[in-house]
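A single protein chain has been omitted; all remaining protein chains appear in their positions.
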Amino acid sequence: MFMLEKAMVGSRRYWVWVCALLTLIAVAFGFYLHQLSYGLGVTGMSRDVSWGLYIGQFTFMVGVAASAVMVVLPYYLHNHKDFARMTILGEFLAVAAVTMCMLFILVDMGKPMRVFNVFLYPQFHSVMFWDMVSLSGYLVINITITLVSLHAEQQDVHPPRWIKPVILLSIPWAISIHTVTAFLYCGIPGRTLWRTAVLAPRFLASAFASGPALLILLCLLVRELTSYDVGKKAINSLAVIMTYAMVINVFLLLMELFTAFYSQVPELTEHFKSMYLGTVGPNSLLPWGQLSVFLMIASLIPLLVPTMRRNETILAFTCAMVFSALCIDKGVCLVVCGFMPSPLGTMTRYVPTLPEMTITVGVWAVGALMVTVFYKIALSVEIAREASYVPAYKYAAGEGVTGLQAHARSNQSV
Amino acid sequence: MNALTSFILILVVTGLAFAGGEISSCRVLLDVVLPYAAMAAFLVGLVYRVLKWASSPVPFNIPTTCGQQKSLSWIKSSWIESAHTKLGVAVRMAIEILLFRSLFRNSRAQIRQEGPRLLYSENKWLWLGALAFHWSMLVIVLRHLRFFVEPVPRFILAMDAVDGFFQISAPQLLVTDVVIIVALLFLLQRRLTDPKVRYISLFSDYLALFLLLGIAISGVLMRYFFKVDLEAVKQLAIGLVTFSPIVPASIGALFFVHLTLVSFLLAYLPFSKLVHMGGIFLSPTRNLPNDSRMVRHVNPWNYPVKVHTYQEWEEEFHDKIKAAGLPLERE
Amino acid sequence: MRDKVWIIAGLLLFLGLVTYPAWHDLVAGTTAKPPQLVLPANQKQCVAPLSYMRTSHMKLLLQWRRSVVRDGQTKYVAFDGKVYNMKLSGTCLRCHSQQEFCTRCHNYVGVRTPYCWNCHLDPAQVKRSAR
Partner (left out) sequence: MKITRKEFLKISGACLVALSGKEVLAVLDNPAEGQSSSSSAGKARKQLGMIVDTRKCAKAEGCTKCIQACNAAHNIPSFQDPDHQIKWIWEKPFDDIFSSYETQYLDASLKEEPTPVLCNHCDNPPCVRVCPTGATWKRPEDGIVMMDWHRCIGCRYCMAACPYGARSFNWVDPRPHIERLNPDFPTRTKGVVEKCTFCSERLANGQLPACVEACPEKALVFGDVNDPKSEVRQMLAKSYALRRRAELGTGPNIYYLI
């Protein structure tokens, strides 16, 4: 069922990478044990800024997870064949991203040993409860889809019929996870930065930009490292999707800024002032807020000029810009600056500490390891399958390779 | 049918233990005689089995190989999967015993209607279930040391802290308790629902599963629901291991069920398939190095063969060969 | 018999591990005597019968916790009709010493000290440390 053995063979490069990730994870786990014994006081969070990097990164990763829908939907609903070779990569990315989300929540909890209380004493009026439900549901759905379709592909049979409705279900479900995550914030009365109806749309728009950006980067990397190519057309289509999403995201941000600054209601403006202008209070995150806005605007140029977007080198840089802009914006600033100023008007400094950052990197390393292992398995299957379709005349000429050899070869190269 | 009879057998044993616990004259039997007898059967039986295996001759070098054998220097051999050194064998055994390497390789054949085609696919569920069960079992057995040893060793408490990480109810829920029951139920349903596995399942296969399930369930019930007096349990346990047994006044009926089933398991183990616990170490297919190209493996019951080697032959006819002008290996 | 040394050594190791409790208790001189718990001097009867408290005190504590914290009930009518305040520190620890009673027995049977004591205080200990 899991085809784990395919992840157990690989080149030296593969193992060096895996061991490096495992080392990172081990170091981060050490810091986590420290956090567990000492308390969340090891982080830079405080009474006033009670959510920080962990919850920010959680929010951002929910977006990355939800963005799988941007390849699944065109492929399954509109029969967009270009995405045929990319869909499985997108789905696996979603599985890794959701796992990271759950880990970020877990490391942020003051009492992780009571995590099951959420299900033992379910509170249906709490958005957090529904967020847990939708995230775990999304995880189960995506694991099922990826395993079943990969299994069918490996055996060269049609996937079972029941998987189709599950795939269709995954589309609204993906939207729901990020909507519910936005509801976590926008349903809170006292935090004006978050209490806006466009938060969920903005979350989705930024998700559909950042997720595809990461997926494009991964596809380019996969092509560099292996013989698997998702195809230029797929990358171009995805880049177009990313462009639309990014434009909408910037548009929605401008809507927020207009509403705040034209109405000049202090409650609305002060968060933005502290985030982007620095005219309200000393904000340690000011340069980061400015950087993310700069990257967002700057990335629009290569995105909107088709010739630049089609150039893969420029596209790779653009994707990196989009991804990091949104990772800073959603993954740090939007969450942390919601607490600045606090309801009592205090500006509390927030600077993530070394343990906090190491644990965050550790969760990222878990995600990277999952992506590595998943892609290894998926690509081993895909490459072996493709290699086994060698035209008969090539067999005769001895040029072809059997599936088994191709498999072995692909294991070497992946 | 096999499943049903073995289930009934376990039920009968459970019922007897339950009833016996109620009768005070039976308590000595259940608390003292039975555990001693079972332990004796376990130890003697296991030693007997191992010595019997050990004294069986191994006529052939028959390791299972799952990788490239060591041959020419420029062919990369896999030193664990097809171990040719003692170290390789040790590592291979360790992976087999700790991680169930051969079950990891488990596959499933099925006929798909399209075609129809015969398909082989890997199937890790059995591996996962077995791993979950055995590791939980190990942790649970070690955990029971807290009843037999005073003062309780540190590592037991540390293990307990990890196992009971989640703060659910009191006493805190232990993850292994859940895992072992889920794993056993999975292993049982596999035998019952897969027609192929069901066909080859014997009375003893079900008996082992029901026995282990009975032990696990009675233990879980005692820990979380029908409490027993732990102090009395510990007194009984220490009394047993220090050979000064005492019969506590009352512990709770469920305890007798648990103890009787455990005694049953101990006594039954050396004479059942469960003895693979010792057998795994003595399987020639696992513990022999794949070195047939380097070392001569002699069948122990071969009669002594008089060997006349080439060197001896050359020495014998040295002069004649030289005289005939033929080349010699040794001048 | 091939590998005689290994097999015998393995067997002895196994036997040693299985009989470890016996060796340990022999060396440590352990007997089946339970720990001497310090019983309250001023009280004869606990809030529930002894046999119930021995096996199920955790159930009672959970029930008390629920009543006091969730339902706002603070009085407990015991089996003998006496009324108690449902308080861990104020009622239980008035008679029992946490160290000499709770912890000692928990240590004996190897049951981890529950997280009650992360928050709830033993008045006797507080008094001692204040001095």
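By letter and in written order, the chains are A, B and C; residue numbering begins at 1 in each of them.
Everything below uses one rule, namely that contacts are C-beta pairs under 8 Å (C-beta built on N, C-alpha and C of every residue); 3 or more make two chains touch, one makes a residue touch a chain.
In this text the structure is predicted, and so the values were computed from the model without any measurement.
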| item | value |
| --- | --- |
| Neighbouring shown chains of the undisplayed chain, as defined at the top | A, C |
| Selected from C:13, C:38, C:77 or C:126 as touching the chain missing from the view | C:126 |
| Candidates A:4, A:27 or A:40 - the one touching the absent chain | A:40 |
| Hidden-chain contact residue, picked from the options A:84, A:102, A:127 or A:247 | A:127 |
| Residues belonging to chain C that touch the chain removed from view | 65, 69-70, 72, 74, 89-90, 115, 118-123, 126-127, 129-130 |
| Contact footprint on chain A, counting only the chain that is left out | 38-41, 43, 45-48, 50-51, 105, 108-112, 114-115, 117-118, 120-121, 123-129, 132, 184, 187-191, 338-339, 342-346, 348 |
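Please note the rule applied: only the chains that are shown with their structure count from here on.
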| item | value |
| --- | --- |
| Centre-to-centre distance between chain C and chain B (centres being mean Cα positions), rounded to whole Å | 35 |
| Chain A-chain B separation of Cα centroids, rounded to whole Å | 43 |
| Sites on chain A touched by chain B in the complex | 1-5, 111, 113-116, 120, 151, 154-155, 157-158 |
| Interfacial residue positions of chain B with respect to chain C in the complex | 43, 46-47, 50-51, 54-55, 58, 145-152, 156-157, 160-161, 164, 167, 169-172, 227-231, 233-239, 241-244, 246, 252, 278, 281-282 |
| Of all residues in chain C, those that touch chain B in their complex | 1-4, 7, 10-11, 14-15, 18, 20-22, 24-26, 28, 30-34, 51, 54-56, 58-59, 61-62, 105, 107-112, 114-115 |
